[in-house]
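Here it is, the structure in full.
In this view, the complex is presented without one of its protein chains, the others remaining in place.
When the chains are written out, they are named A and B in that same order, and each has its own residue count from 1.
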Amino acid sequence: MFQSDDQWKYFVDTGVWPKRNQFAPQEWITNFDSDEQRFAKRLLEKFTYFSEDMVRQLFKSSFISLSKHVLKDKNDTNLSAREWGEFLDNLYILKVTGENPSDADSGFIFTRMSRDILGIPESRLLNASSFIETIQSNPKANFVFVDDFVGSGNQFVTLWNNQKIAEDVTFNSLYQSYSNHRFFYCTAICTQRGYDHINRFCPVEVIPAHLYTDLHSALNPDSYIWRDFSKDGPSFIRDMSIKAGIPELPHAGVQVFDDGNKIVSWQGYLGLGLLLGFSHGWPDATLPLFYHNEGGFKPLLKKGQL
Amino acid sequence: MNNLKNVPIYTDTFQQAGDFKPLDHSIYVFGFTDEVRSRHIADWKSSTVNVNFIEISEKTNSSFTVNGDDSNEIFLRSDQNLSTLWKDVPKESNVYIDITGLSHSTWAGVLKSAIDNGYKVMVVYVEPGLYSRSDARLEGQIYDLSEKITEISPLPGFAVLAPKKAETMFVPLLGFEGTRLKYIIEQIQPANEHIMPIVGLPGFKPWYVFETLKGNKASLVETRAWESIRYAPGDCPFSCYYLLNDVYTTYNEQHIKIAPIGTKPHALAAVMFALNHPQIEIIYDHPVRKSGRTDGSSKLHVYHVSSLVKPNPTRTQDFIRSLRARRTSLV
Partner (left out) sequence: MSNYLLRLKKSQELLGLYRAEWLSSKLFDHFNEPGYFSELKTNRPCVLIGGRGTGKTTVLKGLSYTGQFALNTNSQIQDWNFIGIYYRVNTNRVTTFSGNDVSLDRWISYFSHYINLCFCQELVRFALWYEKNTGEKIEITPRKWRRIKAVFQLDEVIDSLEYLEEELEILLLEFESSINQVVDNPPSKITMQGAPIDILSEALLSGTVLEGKQFFFLIDEFENFQDYQQQVLNTLIKHNNSFYTFKIGVRELGFRQKATLNENEQLTSPADYVRIDLTEIFQNSTGNKEANKFKGFAEAVINSRLNDPSFFGQQEEIRITDLLPSLSQLEEANLLLKNSHLGWLKDLEQQIDKSLYEKAKEIQPGYLFFIKYWSEKEKSKSFTDLVEDWLLNGKDSWNTRLNNHFYASLFSIRAGKVGIRKYYTGWDTYLSLANGNIRYLLELVHAALLEHLNLLEESDTTNLIPISYDVQTNAAIQIGRKNLTELEGLSVEGAKLTKLLLSLGRVFGLLAASPLGHTPEANQFQLVSDSDPATERTVNNILTQAVMHLALTRTPGSKLTDKTDIKDYDYMIHPIFSPFFVFSYRKKRKITLQSSSLLKLVMQPKEGIKEVLENSNRNESLDFQLPDQLQLFGDYYE
C-alpha cells in the first residue's frame, strides 16, 4: 500500500501528475474493497496521464515529424533544407471543431500551441474564410489540422466532408478543386480505428505522436494493461461500472442532453476503453469509471476546482 | 519559426520491418541476435539484388569478426582494420548499418569508419515489440547490476582524456533501469544542478515515459534533477541530437558528458554529436546482453545520418591545430 503512495506522491511532487483537486488516486481507490483494489491499482499504474509539459512535447514531436513526410531525398542535406524551409514558409494551421464550434474546443488550445511552441505567426492560424482565401491564392500552401485526440475519427470525417465552411463549400469540395495541396492532421493521440477511418474517407495524412491500438484498451484482456496480471481485468471494469451506476448505452455510445451534460457508456465511447487523460481534460473514449462522480462514487479525474 | 527550420528529421519509418528493403548495390552491416527483430534480414537476403551483407560477431569489448571468419579479428581502435569492411566498395555507395543487434561499442566504431570513408550512411533500427518481462524496476525489487553491466569505460575510439573545460554538465539519456543511472552518478559525481536528464517522449509505447520516470525515481529525487528533465522522441536520434546541441550551446563553458543508457536511437544521437563536436565524453556501462529480452518486433526506422554528420577523419588533429593557431595569434 505505502509503496504506491510513495510513487503517487513522487509523480505529484515532480509535476507528472497534477494536484488532488484534479487527479485523486487516494480517493478513487477507496471506492473499491480490498480484493478489488488490486485491479484498481493496476489501472492506476497503467494510466497514461499527460501533463501540460508532456502534451506540449507530444504536439511538438508530431509536428516536427512532418518533415519525414515532406523531404524527398533525405540524403541530400541542401535539398532537404530548402524543401523543409519552403514547406514551413507555406504552412497554415487549421483547427478541428465540433458541429458547434466553440472557443472551448481543445482544437483552439492547439492552434495557440502552434503559435507559442512552434512560433508559427498568428497570420497563419486560419479560420474558414482565411482558409478559402489562402487555398485559392497560394499554390504552395499546405495545411495542418491540429488536435489533441482522435477517437473514432467521425468528428474529423464529418468536418471534412460535411461541414459548411461557406455557402456550398466544404473542405472536401475545395480540395477537389485544388488537389495539389497537402493536408495533414497532427494530433497528440490517435486511435487505430480513427486513423483507419480518416485514411479511408479523407485525403489527409494523420500524424499522431502516439497511436493507441487494441493493445491499449482496458477491455482487451491481452492489452498491455492486463498482460502478465490477469485475464479478468475487463470483467472487473464492467462489474465495477455497473455497481457504480454507470449505464450501458447501445453501441457503447454517448448521450448528450440539452443542458450540455452527457453520459458515456461504461465501456468508453465506442468501446475504446482507454486509460487516458490530459492536463486539459479527457476524451469520451476514456473509461467513465475514472470520472464518474455520482451516488457517492469518488472520481479520479476531476475538472480543476477554483 | 526560424528554429523549426533547423530541425528537420531525416528519417524514413516503416510500420513493419518487411515493408523496407535495402537499395540494390548497397552494403548492409548488421549483428545477428536471437531476437525476432533480426529475422527480417534473412528475408531480404533472398529478395535483394547485389546487396553485400556483412554479419558482425562481437568478440570482445574492442573487437569483432565478420561473416564467421574467426581468423580475422577487427579491432575497433584501428581505422585500418575497420576500413577493411569497405574494401572494394565504390565511393558513392549506400551503406546501411543495422544497430538493432549490435552493442554501442561496435556500431559506434563502424559508423565512424563508414562516415569518415565518405559513404552515404543510413542507420537502421527495428523497435522492439514488447519487452518479454517488465524491464522496469519495481521499487523494493533488487536489481542485479552485475548480471547487466561491466564497468564504465569509453566506447573504443571515443575516449576523452583531457577536456579543456573544468566543470561538467551531465546529460543522461534515460532508460528504465534506474540502478544504472545511480551507478553512473556515483562514479562520475556531477553537481546536482549540472544534471540534465533526457527522457524519451513519445516513447516506443505511450506508457514507457512513466516507466522511465518511475524507474529512475531514486536518483531523480535525490539530485532534484527531475526539475531539469527535457523530452525527445525515443525513436528519433535527430530530435535528440538537436536537443543535445541546444544544451551544448547554452552551456558552452562546460564539459559535456553524455550517458546513453536509454534507447538506441538516443545513443545514436550521442555518437553523432560526438562525431561533430570535439571533446564530447560518452559514459557507458557496457551491459551484457541477455537473450530473449524482447519478443516481437515493431516499426523499422532508417536514419539518414550522413545528412547531419559529415566525414571528418582528421577531427582531433584539426582541433589541435586550432588550439595551436589560437595560441600563435595571442602571442
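In this text, contacts are C-beta pairs under 8 Å (C-beta built on N, C-alpha and C of every residue); 3 or more make two chains touch, one makes a residue touch a chain.
It should be emphasised that the depicted structure is a prediction, and the values quoted were computed from it without experimental measurement.
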Given B:S26, B:T179 or B:T223, the one touching the chain that is not displayed: B:T179
Absent-chain contact - pick from B:K45, B:R77 or B:R289: B:R77
Residues of subunit B (touch criterion as defined above) contacting the omitted chain: 60-63, 75-81, 139-146, 149-154, 156-162, 164, 179, 181-183, 185-188, 218-219, 281, 283, 316-317, 319-320, 323-324, 327
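Everything below uses one rule, namely that only the chains that are shown with their structure count from here on.
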Separation of mean Cα positions, subunit B and subunit A [Å, integer]: 32
Subunit B contact footprint on subunit A (complex, rising order): 3, 6-7, 10-11, 13-16, 46, 48, 53-54, 57-58, 61, 64-65, 67-68, 71, 74-77, 80-81, 84-85, 88, 118-121, 189, 209-210, 212, 216, 224, 227-228
Partner subunit A, residues of subunit B touching it in the complex: 1-5, 7-13, 120, 122, 130, 133-134, 139-140, 201-202, 205-207, 209-210, 213-214, 217, 220-221, 226, 231-233, 236, 239, 304, 306-308
